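Removed: one protein chain of the complex. Kept in place: all other protein chains.
Showing chain A:
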Amino acid sequence: MSEKTTTNTSFLNDAGNRAMLFQAVLLIAVVAVGYYLFHNLQANLENQGISTGFAFLNEPAGFPILIHLIEYTEANSYGRAFLVALINTILISLMGIILATVIGVVMGLARLSQNWLVARLATVYIETLRNIPLLLQMFFWYFAVLATLPHPRDSIIFGDFFLNKRGIYSPEPIAQDGFGVVIFGFLACVMAAIALVVWAKKRQKQTGVWFPAYWTSLAIIIVGTVVFYFLAGSPVEFDAPTKSRFNVTGGMVLVPEFVAVLVALSTYTGAFIAEIVRAGILSVNWGQTEASRSLGLPDGLTQRLIVLPQALRVIIPPLTSQYLNLAKNSSLGAAIAYPELVAVVMGTTLNQTGQAIETIGLCMLVYGSLSLSISVFMNWYNKKMSLIER
C-alpha cells in the first residue's frame, strides 16, 4: 500500500509494467517452443527419410470414389480427390443441418403439444436417439435397415424408378440445347419475386394493408419457370435406368451410404435440437402470448411475431453448437463407406502417399474453416435476432 505513494518506484514494482513484461516473456516462450517443435519435426522427418511437402496433390490418385458431384476419374489428381471429398463433406453437413432443424423444430413443438400421445411419442424419440452413440446408429441404418431391401434382381419397380439395397435409381434429366433460356427465366422470376416482397413490406409499413407476398412469389417462381420451360420447347431429356447383369445402371442413384449417414446425423442431432427448441419456447413468458391475444392477433401470428423472435434469442447459441457437432460428426461416415474427407484424405490418400502430417493438417484446416464459417454465419444471425434496445 505504502509503496504506491512513494515516488521512487522501480520499473518492476509498477503492476502495469510487470504485467506487460510477463506477457512479453510468455509470448517469446510460446514462439520459441513453437519454432522448436516445427524445426524438430522437420529435422526428424529428414533423418528418417520421410518425404514432405504438398507436391503429392498433383500426382494422379488412381483410386475410385463412390460419390462425386464434380467430374472425377481414377486418372485425376489427389488434389481433385480432396476437392471431391470436401464437397461430399459439405453436402452431407448442409443437408444434415437442414433436415435436423426441420426434425428438431417439429419434435420440439410436438413435445409441447397438448395431445398426450403426440407429446409422449416425441419424448420417446428424443430420449432414445440422443442416448445411443451416433456410430451405432449409423451401423443400424446401414447394416440393419437399408440392407433388408431386396437384391437388385428383385428390385421394387415404379415406372422408371428402381429401389433395392444398392440405392434408389431414378431417371436422370439431361439438359439439351435451349436449357439456358429456362435458367434465365428462373432467375428472372426469382428477381420479380424479391421485388414483390420488398414492395409489399414497404406498402404495409406505410399503409398497413397486408398482402400475401410469400405465397404469391412462390407461385410466380413455379408458374414462371414452367412457362419458360415450355416456351423453350421442353429442353430436357431423361436417361432412364435399366437392369443389367449385376446392377441397375444409368439414371441417377441415391446410394445407401449417403442415406444412412444423412438419416443418422439428422435424427440424432434433431433430438438435441428438439430440446433446445422446447427450452426456447418455454423461456418466453406466457404473459406475452396472452397480451398478443388480447390485442386480437390470431394464434399463427402470435407465434410468428411475438413468441418465435423472443425464443430464437435463447435457441440460436446452443443451436450453433449442434450445427458444429453435426458438421464434425459427418466424419463418422467413413465407417460405412461414405466417401467424405476423413475417408478419402486421411484414409486412402494418407495410405497411398504416406504423407501423414500433410493430410491430417489438410483435414484439420478444412474442419476448422467449416466450423468457423458456420459460427460466423450463426453469430451474424444471432446479432440480427437479438433484442434491439430503443
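Convention: a residue touches a chain if its C-beta (ideal position, glycine included) is under 8 Å from a C-beta of that chain, and two chains touch if they have at least 3 such contacts; residues count from 1.
Note that in this section contacts and distances are computed from a predicted model.
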When you check the chain that is not on display against UniProt, which of "Nitrous oxide reductase family maturation protein NosD", "Glutamyl-tRNA(Gln) amidotransferase subunit A", "General L-amino acid transport system substrate-binding protein" or "NUDIX hydrolase" does it turn out to be? "General L-amino acid transport system substrate-binding protein"
Taking the entire complex into account, which one of A:L91, A:A119, A:M252 or A:A335 touches the absent chain? A:A335
Looking at A:P64, A:G233 or A:P309, which residue reaches the missing chain? A:P64
Out of A:N17, A:S113, A:T128 or A:S244, only one touches the absent chain, namely A:S244
Per the touch definition above, residue among A:F22, A:F184 or A:Y214 touching the missing chain: A:F22
Chain A residues touching the omitted chain (full complex): 22, 25, 28-29, 32-33, 36-37, 40, 44-45, 47-51, 62-66, 74, 143, 147, 151, 165-166, 244-247, 249, 256-257, 334-337, 339, 343, 346-348, 350-354, 356
